[in-house]
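Of the protein chains in this complex, all but one are displayed in their positions.
Chains here go by letter, A, B and C, matching the order in which they are written, and residues are numbered from 1 within each.
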Amino acid sequence: MDFRAIGRQVSNWGRWDDGDARDERGTTNLLTPERIARGATYIRTGRVFDLGIPFGPDGPQPGGGRINPVLLFSETGAGQRFPGAFHYADDYVFMPLQSASQWDGLAHVYYDEQLYNGFPSSSVGPRGASHCGIDKQAKGVAGRGVLLDVASYRGVDWLDMGEVITPDELDAVAAEQGCAILPGDVLAIRTGWRKKFLAEGDPNAFMAGEPGLGLACCPWLAEREVAAVCADNWAIEVLPGELDDEMLPVHMVLIRDMGMTLGEILDFEELATDCAADDRYEFFFCAPPIKFRGAVGSPINPLAIK
Amino acid sequence: MDFRAIGRQVSNWGRWDDGDARDERGTTNLLTPERIARGATYIRTGRVFDLGIPFGPDGPQPGGGRINPVLLFSETGAGQRFPGAFHYADDYVFMPLQSASQWDGLAHVYYDEQLYNGFPSSSVGPRGASHCGIDKQAKGVAGRGVLLDVASYRGVDWLDMGEVITPDELDAVAAEQGCAILPGDVLAIRTGWRKKFLAEGDPNAFMAGEPGLGLACCPWLAEREVAAVCADNWAIEVLPGELDDEMLPVHMVLIRDMGMTLGEILDFEELATDCAADDRYEFFFCAPPIKFRGAVGSPINPLAIK
Amino acid sequence: MDFRAIGRQVSNWGRWDDGDARDERGTTNLLTPERIARGATYIRTGRVFDLGIPFGPDGPQPGGGRINPVLLFSETGAGQRFPGAFHYADDYVFMPLQSASQWDGLAHVYYDEQLYNGFPSSSVGPRGASHCGIDKQAKGVAGRGVLLDVASYRGVDWLDMGEVITPDELDAVAAEQGCAILPGDVLAIRTGWRKKFLAEGDPNAFMAGEPGLGLACCPWLAEREVAAVCADNWAIEVLPGELDDEMLPVHMVLIRDMGMTLGEILDFEELATDCAADDRYEFFFCAPPIKFRGAVGSPINPLAIK
Partner (left out) sequence: MDFRAIGRQVSNWGRWDDGDARDERGTTNLLTPERIARGATYIRTGRVFDLGIPFGPDGPQPGGGRINPVLLFSETGAGQRFPGAFHYADDYVFMPLQSASQWDGLAHVYYDEQLYNGFPSSSVGPRGASHCGIDKQAKGVAGRGVLLDVASYRGVDWLDMGEVITPDELDAVAAEQGCAILPGDVLAIRTGWRKKFLAEGDPNAFMAGEPGLGLACCPWLAEREVAAVCADNWAIEVLPGELDDEMLPVHMVLIRDMGMTLGEILDFEELATDCAADDRYEFFFCAPPIKFRGAVGSPINPLAIK
């Protein structure tokens, strides 16, 4: 498989440019007002499922490139001597923006010295990306969401590290669930990898690899005009990957060529149980990124509302 | 005015306890599934308004207790030598959780050594609050939102520092806008203070004080069963405040007695223009906090969807 | 052993008070100008040994309460467009002040609600200690240093976890080395624990426990008027400790009762080799803390100059 060829096939470069204004949003452009309004019609009972994981010392980062968030209080209320009765607490955090539930922005990954839509890789400097920052996704991501519960489809608690999810399997899961995939959908791929972490509590095992999408899913996503993909693993795609000599090819194709924002390290456990119970796998999905200027990611806590 | 007496009058302590499980969510309990589903019916055209401000060096913090977020990249992609074509960028942030658009959690403010619902103030330690942390609001805040555009009602760009907003004025604004306030609503109070900051760019002026709610608004909010209040200033309430010898009495009453989560430093400019244009001030409001364990606040980017 | 009784026996509370000025420096008061000048006479050849360990991701912190320092660049020089030829790099660090080579300040440890010299434990708040901060040690620590190479004395690469060093052994080491211990000395205790970490590279093993001083060494240090003690382990004292129901009793006695500043996680390997070679274990020791206001520790890179 030549990931560059797949990249060219699914490329959205130029597609949403508006005269001189070059697009920096990618496939979230597919979230048109009409589709967002349609997505809202999937709110029936008002039950809410929070798909973000907790941010704290018990997170999935083993250290190294990324660490778990460090929360420290600048004020606890103790020792304060204000006039009257008032006391307050205040807190700081130091964290990698991609240490827990998060969007991968479009400047997160590149190859051949170009970001999505042809912006030069030199757009990314030590204090921010001058193009394709996560703040460009300020208005989203909101729309119709569909859970594709691959682990349940297979009848396992979780897929194993290195197991590839194929387009055929995605179709089969959707068919079994009775779901159509519609243009502008946000897909939530459940591999069980989060469930495994919850069972084992081992960050090193969580990060050592994962089951996930194979390269062949990229055209499948492009054909269906999917707006965004998120998953309960940490990289969407299968690891170790399908190519011997390329790292994270699905990232390269989806983010850099297709312009797709990816949601990682989410928790679909409660949602999946509910979907199985009421046999309804569609919902309204709402996951606004925090508007960090020029960042390549953002912490999120996506809500699925049924 | 005796803020403690008002606090007792509006107190929700014990109201949502469930046997031995003492409530830590407060007024977001008013966001019942039915009300959330009803809120979703206000999504008509699917237009999205992002109410968070940018997080970065141009923020409103003058330094001192809080600073603007510091974003730094651990990887820019330059100098990487992976197999194949892959390059990636990664970023860290150091920030006060309440430095820009944010929820005030229920452990943020207390008096008389008790937090909301009677939890002891010693619940708050240097690494987190063991009760009433912002992660307890994981499923929200989502529901029907109403903009109350006080600045437009007065015909000014912004109210001045120290100008009090009264219950009568809130009623008048709602009446002029043709809005009912319904149980479980999230109110967005526009004072113009954000517009002033955008015009002047002066963090010291922004933080020196503000127009905002007076103490008398607390019972008004309680009677209407409002689920949450947010504003385009930094503390919801008028500053300097109405009491000579008490600091931030509205915070003390709303957060500690009523158990209300407050949204601060938001930007309603685009939303307000739109509401004035289509004469529709209601919308679906969705602002999930990031689930920082035991934190007293969370950065947010609330979406208003019409 | 009753650590409180030992604490009372060696207590320096009040000893260096000057009228109303209560002492916040403790045993570094023993570093009188005369003794510092005498210490300088041990500089003979001008050879320098740096006793600090590197600060970076390969440090001894396994995560949890403390992490290794995280160094991030705000500028790398790339992408800068200044007038003329100028480029610059700039860096930030996020770190526990006690994550690598460090002084324990006198506000670091307390019991019975009192710090050294009777200051209340409430002196320590989330943003600093109002008494006994490490900045109070601004002028030092400098003076005569003596290496006590316990590992070499025993003929081992390193002592094992839990092995106690006794006063008799300290005397024996000094005797074998031909060293007198003089009032105002800074002692450097080599257990080999750093050598073990360098051999194994295992932060969890490094932090799991250590060989070190037993409680009986406290009076020994007090009688000899030792000004400061440092070691190549992370807590000076033996761990697991000698008392079943008290944690870190040597810390409690030395820091809180005696007022001694402790130097931890140092590297004496090169120095020890040199001392063995020239049979000279005395040197000038110079380890100024960084003047963090109100901090309970400071990173250091002590120099031993022979």
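Rule of thumb we're sticking to: contacts are C-beta pairs under 8 Å (C-beta built on N, C-alpha and C of every residue); 3 or more make two chains touch, one makes a residue touch a chain.
In this text, all values refer to a predicted model and were calculated from it rather than measured experimentally.
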Checklist outcome for this item: Out of C:62, C:128, C:167 or C:183, only one touches the absent chain, namely C:128
Checklist entry - Of the residues in chain A, which ones touch the absent chain? => result 70, 72-74, 76, 78, 92, 94, 126
Item to check | chain C residues that touch the omitted chain in the full complex | outcome: 3-4, 32-40, 43-50, 52-58, 65-66, 69, 71-78, 82-98, 101, 107-112, 121, 124-129, 135, 138-140, 142, 243, 245-249, 251-252, 284, 286-297, 299-303, 305
Item to check | chain B residues touching the omitted chain (full complex) | outcome: 57, 63-64, 67-68, 70, 72-76, 78-79, 94, 122, 125-127
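Convention: only the chains that are shown with their structure count from here on.
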Next on the checklist: chain A and chain B share one sequence, so how far apart are they rotationally when you fit their Cα atoms? Give it in degrees, rounded to a multiple of 5.
Outcome noted: 180
Checklist entry - Which is it for copies chain A and chain C: same residues on both faces, with over half shared, or different residues? => result same
Item to check | Centre-to-centre distance between chain B and chain A (centres being mean Cα positions), rounded to whole Å | outcome: 26
Item to check | Centre-to-centre distance between chain C and chain A (centres being mean Cα positions), rounded to whole Å | outcome: 46
Checklist entry - Which chain C residues reach two or more other chains? => result 70, 72-74, 76, 78, 94, 126
